[in-house]
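A single structure is presented below for examination.
Here the complex is missing one protein chain, while the rest keep their positions.
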Amino acid sequence: MSAIAATEPFLERAPQLLRDAATGFLPEPWRWLVNSLIAIGVILAVFGTLFAFLTLAERKILGRVQNRPGPNRTPLPFIKIKFFGLAQPFADGVKSLTKEDIVPRDADQVLHFLAPVVLLAFSIITFAVIPFGRHLVPVELDAGVLYFFAAGAATELAVFMAGWASHNKYSLLAAMRALAQLISYELPLLLAWVPVVLVAGSLSTTEIVTAQAGWKFGFLPHWYVFTPWGFAGFVIFIVAALAESNRSPFDLPEAESELIAGHLTEYSGFKYALFFMAEYFGMIALSGMAITLFLGGWRAPLPFLEWIPSYAWFGAKLIVLLLGFIWIRATFPRLRMDQLTRFAWKFLVPLALINLGNAAFWSLTSHWTGALQLIRWAVSLVLIVGPFVLMGRKLSAGVAPRVYRYAPS
Amino acid sequence: MSPLQVCLLFSSALFCIGLVGALSRSNAILVLLGIELMLNAANLNFIAFWRYSPAPAVGTGVLFVIFSIAVAAAEAAVGLALVIAIYRHQKNIRLQEANRLKG
Amino acid sequence: MLGSGLLQGLGVTAKNFVGSFHDPARLTTTEYPEVKTKLPEAYRNFPFLVSENATDPMGTLRCVACQICEKECPPQCIFIEKSKDKKPDATGKLQLFPAVFDIDVSVCMSCQICVEVCPFDAIKMDQDFEIATTDRFTGLMLDKHALAKPNSYFHEIHPTDAAEVDGRLAAERKAAEEKAKAAAAAKAALAAAPKPAPAALAATAKPPAAPSAEAPKTPPAA
Amino acid sequence: MNAALAFIAVLTLASAAVAMALRNLIHSALLLIASWFGLAAFYLWAGAEFVAFAQVLVYVGAISMVVLFAVLLTRRSRQDLAVEPASLGRALSALLVGATVAVVLARAIFATPLAVAPTATPTISVRQLGAQLMGPHAAALLVVGVILTVALLGAVVLAATDRADSKENAP
Partner (left out) sequence: MSVSDLSSLGSPGGSHVRAVHDEFHGDLLEVSMGPHHPSTHGVFRMIVTLDGETIVKLKPVFGYLHRNHEKLGENTSYLGSMPYTDRLDYLSSMTNNWAYALAVEKLAGQPVPERAEYVRVILAELTRLLNHTCLAGFLMQDCGCSGTPLMYAFREREKILDLFESLSGSRMMCNYQRFGGCRVDPSADWLDGAKKLTDGYGAFLDEFETLLTGNEIIMARTQGVGRLSPALAISAGVTGPMLRATGVNYDLRKVDGYGVYPRFDFRVPLGDHGDVYDRYMIRVLEMRESIKILSQALAGIPAGPIMDPKAKLRGFRPKAGEAYGRIEGPKGEIGFFLISDGSPNPYRYRIRPPSFINLTILEDMCLGQTVADAVIILGSVDIVLGEVDR
């Protein structure tokens, strides 16, 4: 971790100070080990809690969107106060832990067991390179972004394992869908962040955040999302992230109305909870990466808000993105498999490639100033909006609202 | 035995496993996987030699592996497309039966 | 442009999300065991037997065991056994009464046909829907003790209906009493006027509430 | 250091060997993925971070998916996944060839003076790699690009079916 200047605000340094106070007395190799363990423990604890309350938030928000209150009856243990159903995640946890774990007789026992474990493990290790705060990067890797997506690529493998091992036809269909979805959306996901790497000139997450420092006109942050190519990249990234984390409207592998529960059909109890956890961890990790790549990481949005510690900003952005995911889930229906793949190959991938050229143009013209700056913006906007409109029209060809006739009376 | 030799032995063992697999199995996919293993063994050698080279900063070995991985990806894509084409013709993927040049 | 429909949809859900916090029309849930919505007066769920008096429910049942409801009940969930002897009813007239009157509410579908066909206003629809039990055979087989509920309860749950029924019954009883008086007077007059008596008898023989007259129970307020 | 190497080597070799010997295709494919992970671990051990991640991304993220897809597409029933074992003669001759190659390679390795001193793990930054790729190796990069494009098109042509139109017509 980078050295911390003592001039920084106390809150900014607080996590490190706390850790150093706890482990400062240890000799060097041990200190490193204990520090790492503490980092792992803290990540697990913080994001585990976030997961627990995110499930509650999702259900409450879905409820509110659907004009019902959502879970609100689970009392806190012993004191019997229904505090907005805040104890619901714990009740769910106890329930899933105590439920019978059913493994179908003909299932591939080993793979059936391994699938949730592998999925959760790969979801968690992606957290290693996300900069949660100015000094809060678990592992600084030179190729951090690449690491993140390499680790994330293995998650659909686990979905496939689950679907195949269950020995259930619905699960098998889900496994096929998961594979097709991964192959289709891996590419736009990767192509969406390549422009960022191109402009930032680094694959390291910390350096990408550093590259987004500063303000234009004193208030507009230099986040990539506030550039034409960055906004397009962000949208493509979020769409592909929804698909990668099997969230609605891309939740085809576990499409309830079609495949019952897809790859989860034959899972129960704790293994099911692990899948659930992994889905949320994956969602959190991808949101964290989106923040790092496009939303300025842990940076404050306005100069006078910089006194708020960086990790708080990261947390705030994370929660906003996650709530957006929930909002999208509450609104959209599901795509069909062929539409899903066509959307990826015929729309997202070309758009992401054009966006890459756009970013190259942006990076080549970084020295333009004054009126040229306006031209730069205009060209960049045209470069992304034009293809979006044209390809969007082509993609939705034949799909339009209809006018209906009435019988002559 | 120097560490480089260990690496090389590791690589040659992997190569031979791939070779035996590719030669002994009749399933087209398994043969392809065996060939992939042999390619991987070659990559392993490059990295090993780069690791113990006098000037690792040049990075030729690493670059070679990167190219090799790209070629392996292309090979896998074409190979598996071939497997599917074979399956479509003869309804199985046993290589012994894939002895016609005409579909 | 692609996506405009999706954005509109997001707008609708956002409006509903915000609305659920301040607009009662967008959060219609009542939290049932704690809060109970008022049941509409017309609500019906399972029949009960009307007794005139809360203190002696078995002695004052209006039911005369005519078995019409038993016959008309579509799922045939009513079982009646007539008594061997007769008991005076509310008007003092000797009537049969049900020795056994069972309703299997696990079969009953609350269709109200027993109420509609009953000529004596003896069976009415209850509003009690919280009858869940773990005992599925005997717990849902209600006998006449469980079924008997006083007229005051009927007034409580269906006030309009009950007032109408009571008024009609009172009128009929009054008519019957007058008729009885007239008959007694006629008897006392001893063959002074033998003609009107059969007509009066014919009137009493007609059931007090013809089914067709049953239909407009709640007269149009319009 | 060497303990880690031995660990990685044993895991990788074991999973590769078992994968090549198993009858169940899916198990074979998954075990091979494990051995690819082992290779990535070896690259990490050797200090080639970028290659390690690329290995995982390409092999685990892409090639394994294509392999599994091919396995699922080329079966008629679940029983089909159990591949019949190779005939004894074939297996024996393959083993013989393999063993011969192994012996030749091992002799070559031991015969060559490769006594290098154990050095610290080298590092090569992504920036350096990029400079190399775009500088002296730019031609190779272009060629690889062409190969990948051609392979993609070739794969599509090979695997595409006559009914390509039926799905495309749907809205």
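Letters are used for the chains, namely A, B, C and D, taken in the order the chains are written, and counting of residues starts over at 1 for each.
Please note the rule applied: a contact is a pair of C-beta atoms (placed from the backbone, for glycine too) under 8 Å apart; a residue touches a chain by one contact, two chains touch by 3 or more.
Treat the numbers as computed from the prediction; the structure is a model and nothing was measured.
Enquirer: Using the document's definition of touch, tell me which of C:116, C:143 or C:164 contacts the absent chain.
Expert: C:116
Enquirer: For the chain left out of this view, which of C:18, C:42 or C:185 touches it?
Expert: C:42
Enquirer: List the chain A residues touching the unshown chain?
Expert: Spelled out for chain A, the touching residues are 62, 65-68, 169-170, 172-173, 176, 248-249, 251-252, 255-260, 329-339, 396, 398-402, 404-409.
Enquirer: Could I get the residues of chain C that touch the absent chain, sorted low to high?
Expert: So the residues of chain C touching the unseen chain are 2-6, 8-9, 11-13, 15-16, 26, 28, 40-44, 68, 72-74, 109-113, 116-117, 125, 211-212, 214-222.
Assume only the chains that are shown with their structure count from here on.
Enquirer: Based on mean C-alpha positions, which chain is nearest the centroid of every protein C-alpha shown?
Expert: A
Enquirer: Where the centre means the average of the CA atoms, what chain is farthest from chain C?
Expert: B
Enquirer: When contacts are scored as defined above, which chain pair ends up with more C-beta pairs, A-C or A-D?
Expert: By the number of C-beta pairs in contact, the winner is A-D.
Enquirer: How many angstrom lie between the CA centroids of chain B and chain C, rounded to a whole number?
Expert: A distance of 85 Å separates the two centres.
Enquirer: State, to the nearest whole Å, the distance from the C-alpha centre of chain A to the C-alpha centre of chain D.
Expert: Centre separation, chain A to chain D: 29 Å.
Enquirer: Go ahead and note the Å separation of the Cα centroids belonging to chain C and chain D.
Expert: 80
Enquirer: Give the residues of chain A touching no fewer than two other chains, as numbers and ranges.
Expert: none
Enquirer: Would you mind listing the residues of chain D that make contact with two or more other chains?
Expert: 50, 54, 62, 66, 69, 123 - these are the residues of chain D that touch more than one other chain.
Enquirer: If you go through all the chains, which pairs of them touch?
Expert: Pairs of chains that touch one another: A-C, A-D, B-D.
Enquirer: Under the stated contact criterion, what part of chain C meets chain A in this complex?
Expert: 1-3, 6, 9-10, 12-14, 16-17, 19-21, 26-29, 31
Enquirer: Help me check something: in the complex, which residues belonging to chain A touch chain D?
Expert: Where chain A meets chain D, its residues are 108, 111, 141-143, 146-147, 149-151, 153-154, 156-157, 160-161, 164, 167, 172, 175-176, 179-180, 182-183, 186, 201-204, 338, 397-399.
Enquirer: Which residues of chain D touch chain B in the complex?
Expert: 1-2, 5-6, 9, 12-13, 16-17, 19-20, 25, 28-29, 32, 35-36, 39, 42-43, 46-48, 50-51, 54-55, 58-59, 62-63, 66-67, 69-71, 73-74, 76, 83-84, 86, 90-91, 93-95, 97-99, 101-102, 105-106, 109-110, 114-116, 118-119, 121-124, 128-129, 132-133, 137, 140, 144, 147-148, 150-152, 154-156, 158-159, 161
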